[in-house]
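Complex shown without one protein chain; remaining protein chains in place.
Letters A, B and C mark the chains in the order given here, with residues in each chain numbered from 1 onward.
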């Protein structure tokens, strides 16, 4: 099976390498062209433009950083739309439902098939093929690309009409963002109250709240280390979009709103490119020692 | 080993039954005396007053509902203080550090030994002997009562000076309260946005945030069912105390503060005696159908 | 001076009547056509379409309910653009800066002149010609229409480039929304703590916080009366847009975010068409008497 792959950021690179390892023929494209080189070493071909990739491959997957990149790759000159007639486009970027719908309509209008399929999980699950895939749109296309999803993820869901994948992703990430703040506030309170935050990690890990995120991020947070698995600015974008979804449906979500403001505070501190766990820094008392 | 046990609420009953099952001789006391009967059927003796229990047993454990009950059992007429000279008192109630210190000082002043040992975990872990025990105070006493803790819990920690057990407990419960709100907001957003909240539970369970609390409480919350494992009014009290601890140490915790207000909203709706997951009800749109 | 006037809601009606009273010739248009009748009684002419009004009048003012209405009147068939060449358009609706920029660019591209001029103040100041006008865009046009602004408002500001009027309006309304919540929480706390909320109004009115909004809205709020001077759904929309503006500029605003969630809660309770002071209802304990 030959697939195109647009977007070789942290996620896209790991995903396309996985596909190559599992015997798929992959043609890649990335805006910053030099990033394609490493994929070529793994056996990928390179397309000059999104349009060229789509022309060559029946199935093209996209994994882009935000709604504007997702739109640009489709609608710009030499974009996906130019050769989509009769071909299939699977957008795995995290975008809002409106963006997804706009792309879906344009592709359908040109005779193409569309599936949105955002994922839950960041760098590590992407490398391990352990993503959770939240697909929506064309059910027949979903069934066709299951072999791809089986390589990329540990589980895929088909959620109905276009937009539902985007929405589910936002809900999951909103919960994640609030949980991260809950965790960070607890670690900070422990430390400033004279308790050992390391012991707090042990206590949490023994109880009903024990979870992979606390286990993975906690020890690094205590060392003020935030290597970007999921950049804070993207987490904040997702919370913004989730709150906007709540606004549309008149759902009041005071805890998520407070968490969103904490992420915005972190952005104002210049932490947007660190891991989203860097929201921890917003809780620290400034150092007056210097 | 003979132990006294003061307080036979949901937690105390389960814990004292566990001790009896593991061969401890237990003398129980409860303010509402009739609650002692079931324990007698399991083989317990009954003490007339807290003082009588302490007089009879070298080690007396207390598991009371709140700070005022914890103080009352110690300081009132026929209370623990009357016979504590040379004896040991282990208070496993969840109280604030001030209350714990006050009890500690009084017991030490009368020649007794004191350990605070609040627990993490509610009804089910109490029944299964799977509590997490957060002990602080007299280290020698801690070592002596390890056989008791081995029956009641799956792990115990010794955290240093009196008050640290109380504080650690509050930090853990504060994180729990914020997480519950994060979860509830996500479930509500999914439902009102036309997504299946059951699928959201499945998606969450596959990811890094998967945890026992979501698994245990989620399905019941979707059925608006909140059988009280940990009453909401106690959860809110713990958040209040945790925020007060933050206030003392100038720790700003906006997400926990928002979660606390949600629990207060739930109390104002008359939900204080339900499980703390009933905070879910605060997010619902009122039914205008009637 | 002959002016066109598009939009005869609560605000537009009061403003166009004011212009008529001060001797302006006014040609009105409203989507629901019957609303024009009352203005005709005051001496207005009627235009069939926005385009017809613009064709007839050198200066056309718009006062529409939201961004989509503001866009529709300009871009739809028979819209403002069709005859704007060489004419002037003053949009006094409250919209976001993006909407305003979009309108500005289209009008300039067609050879028209544009001023955005949202107002601060609701029904009563509109009737009394006491609005505060926040103009931005074409400075020469601003100078030309000062006689109009002198009738409609007690003061006008020229704020620079298009978008700044919209932004200033949003900032003002955001402060207003948070203040309303501060006020409502105080009234509620007084009442539930056994204090007289009427006395609280007196105390507030004597201090440094005394302001017209508390004086105007307070007594009605205590009677659960919320006649819509500024509908809650519009207030919440403005808070949403203000928070989005903060998001763009990485400004964390936790108090405004909490206030916004309270307004969303009010919307979910079906209060969107009442005055924005109806957010007071979100703080009440439900009545369990029935």
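Basically, contacts are C-beta pairs under 8 Å (C-beta built on N, C-alpha and C of every residue); 3 or more make two chains touch, one makes a residue touch a chain.
Quick caveat, the model's predicted, so the values are computed rather than measured.
Novice: What chains on display are touched by the one that is not shown?
Specialist: Taking every chain of the complex into account, the missing one touches A, B, C.
Novice: Among C:53, C:132 or C:278, exactly one should touch the missing chain; which is it?
Specialist: That would be C:132, which touches the missing chain.
Novice: One chain is left out of this view; which of C:102, C:167, C:234 or C:267 touches it in the full complex?
Specialist: C:167
Novice: Name, in rising order, the residues on subunit A that touch the hidden chain in the full complex.
Specialist: Within subunit A, the residues touching the omitted chain are 254, 258, 268-270, 285-286, 288.
Novice: Can you name the residues of subunit B that touch the chain not displayed here?
Specialist: Against the left-out chain, subunit B lists 236, 240, 244, 246-247, 250-254, 257-258, 260-262, 264-265, 267-268, 272.
Novice: Over the whole complex, note the residues of subunit C touching the chain we left out.
Specialist: 120-121, 125, 132, 134, 154-155, 157, 159, 164, 167-168, 171-172, 174-176, 178-179, 181-183, 185-186, 188-190, 192-196, 199-200, 202-204, 206-213, 216, 242, 245-246, 248-259, 261-262, 283, 285
Here is the rule we go by: only the chains that are shown with their structure count from here on.
Novice: Name the most central chain, where centre means the mean of Cα atoms.
Specialist: A
Novice: Taking only the C-alpha atoms, how many degrees of rotation bring subunit B onto subunit C, rounded to the nearest 5?
Specialist: About 180 degrees of rotation relates the two copies.
Novice: Would you kindly tell me how far, in whole Å, the mean C-alpha position of subunit C lies from that of subunit A?
Specialist: Centres of subunit A and subunit C (C-alpha means) sit 38 Å apart.
Novice: Between subunit B and subunit C, what distance separates the C-alpha centroids? Give it in angstrom.
Specialist: Each chain's C-alpha centroid was found; their separation is 51 Å.
Novice: Can you pull out the residues of subunit C that are in contact with at least two other chains?
Specialist: Each of 254, 258, 268 in subunit C touches at least two other chains.
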